[in-house]
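Can you read through this structure? Questions will come right after.
Yeah, one chain of the complex is gone here, protein chain that is, but the others are all in their spots.
For subunit A:
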Amino acid sequence: MRVSAGLMIGGSCVATAATILNAFLINKQFYPSIVYLSKSNASMAVIYVQGIVLVYLMFQLLKSILFGDLRAAEAEHLSERTWHAVLETCLAFTVFRDDFSAIFVMQFIGLLFIKCFHWLADDRVDMMERSPVITLRFHLRMMTVLAALGFADSYFVSSAYFTTITRGASAQIVFGFEYAILLALVLHVTIKYLLHMHDLRNPQSWDNKAVYLLYAELFINLIRCLLYGFFAVVMLRVHTFPLFSVRPFYQSVRALHKAFLDVILSRRAINAMNSQFPVVSAEDLAAMDATCIICREEMTVDASPKRLPCSHVFHAHCLRSWFQRQQTCPTCRTDIWQGRNGAAAGGNAADAAANVADANVAGAQIGAGMPPFLPFLGHQFGFPQQPAGAGGAQPGAAQAGGQPGPFPHQIFYAPAPANRPEFMNLIPPPPLPMAGPPGMFPMMPPPPLPQVNTTQGTSSETPPVNPSYSQLSTEELRRMEGESREALLARLQAMDNIMVLLESAQMQMIQLATVTPIRPRPVVPSDESEQEAPGPSTDQVTSEEQEIPATSSAPSIFRTESPSTSSTAPSTSSPVTASSTPTTSSTRTPEAEEVRQRRLARLLGENANQ
């Protein structure tokens, strides 16, 4: 390259000298020679090439003064960026073909010239961190370069601004924005330079330096993107789409995105480290090999070493840098997310605790279920309560049966309640007579008539009963029709008569039941007929005996009650005796015993009433 450059430079000088000499030989005077050169295209081309060569030589001179020998990386970066810059300059020429002129070209070459120095300064500051030897000359050079570049950029920005204001929109807008972006680059380089200087002065390693560098890069890239956006808007309004600024804009956006992601990852790594990994104490450091395997330096308490879940210890800043790219232990490659799993396990434990709480809640629900369960139990209790209520109803019915007790004429019928339980037990529909006394009256005529017929067949006292009913039918019916107390009492008496008749009917049914099993015997038929003949005679005797106490009790009733009731009393007493006579047969001792018990119950009832 140098040889070829030398040849080009030599050739250009020779050509220029030849051109000028030729002009002087032809015209032999200064002014005509200048006119000749300016009008000749070939001569001007040669002079232009020479100008470029001179610019190149000046660049090389300044570069050697300010930067010394370039390194391979720096030279490579410079050539690459120069190529891209030249390409963009050609694109800019196409956009501003109307303003194309020698001054325009010179301005673009000047811009490229200054851009090269910016790039060199940027690379040199980056190299500053790589080289262990930093001399005073280095600092002088860097300060000089940064100051000069900053001043030049500011001057050109202000110049473009004022030119645009005075002359109007023109190519100066492009130069203004280009120098503004270069000014941002100078700011970035200055910030990095200051951070590196601060780090070099500090004997210990500065942990937050990387963070500051990251934020500085983010800030500068943001400014650059804003400048490009503003530039695009202005160009679209004034001229046309700035095609030459597309690539730098894309690069700026990508750099901004990368810096933003780096900041996020860094922040995330820092939070993870601070929250999850414990700091190792001085005692632990003394006990173990206190060397960070990443940076190969001794770990001290000041550096706040961190212990991973796998028990490996590293510097906090070393771990942070590593976690930005991999979430594993540098030594054993254990997945640090297992720590997250551990946290998740803790979460599971919390969930287990929540489950326990849920179980408690379930217990509470069971306790809450008790109320719905208790109502069920209440229902169960209520179910037996129904029979209890029924039991209560039965005593009420018993009390209703006992109500006739206080009445005087009812005292004679006190034994009737004693008979009533048996009656009710024997008769399935007990509520019917209790429920509807008025309805029972239509039932009155059919039952007494057949019973009266049967009583007539058995004894002679039954006929007076019929006349009493026939006699009472008119008078008592009239009384029963009314709603007065007397009418109610009459109805109650009629009901009592019905009860007595029913009981007599039951007794007759029992007699028939006892007679039927005797008839099936073939040997006994003759005996049965013989027994039947004396049976009635003995029954009549017993009936006569029973009639005596009945009549004795009747006078007492006559004394206490009215004659109408006394007339009804003998009618009721006669069927009682009729019903008792068949049970008093000598052969039927159990029936006799029952009759005796009834008599005793009646006597006891009368004594209680007295």
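Throughout what follows, contacts are C-beta pairs under 8 Å (C-beta built on N, C-alpha and C of every residue); 3 or more make two chains touch, one makes a residue touch a chain; residues count from 1.
Definition applied: contacts and distances are computed from a predicted model.
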{"item": "Record-based protein name (UniProt) of the chain missing from this complex, from \"DNA replication complex GINS protein SLD5\", \"Cytosolic Fe-S cluster assembling factor CFD1\", \"Ubiquitin-conjugating enzyme E2 G2\" or \"Cysteine desulfurase, mitochondrial\"", "value": "\"Ubiquitin-conjugating enzyme E2 G2\""}
{"item": "Hidden partner chain, touching residue among A:119, A:177 or A:322", "value": "A:322"}
{"item": "Residue touching the undisplayed chain, where the options are A:213, A:235, A:273 or A:595", "value": "A:213"}
{"item": "From A:137, A:296 or A:485, residue that would touch the chain that is not displayed", "value": "A:296"}
{"item": "Contact partner of the left-out chain, one of A:254, A:267 or A:333", "value": "A:333"}
{"item": "In subunit A, positions touching the absent partner", "value": "71, 126-127, 129-133, 199, 205-206, 209-210, 213, 293-297, 317-318, 321-322, 325-326, 328, 330-331, 333"}
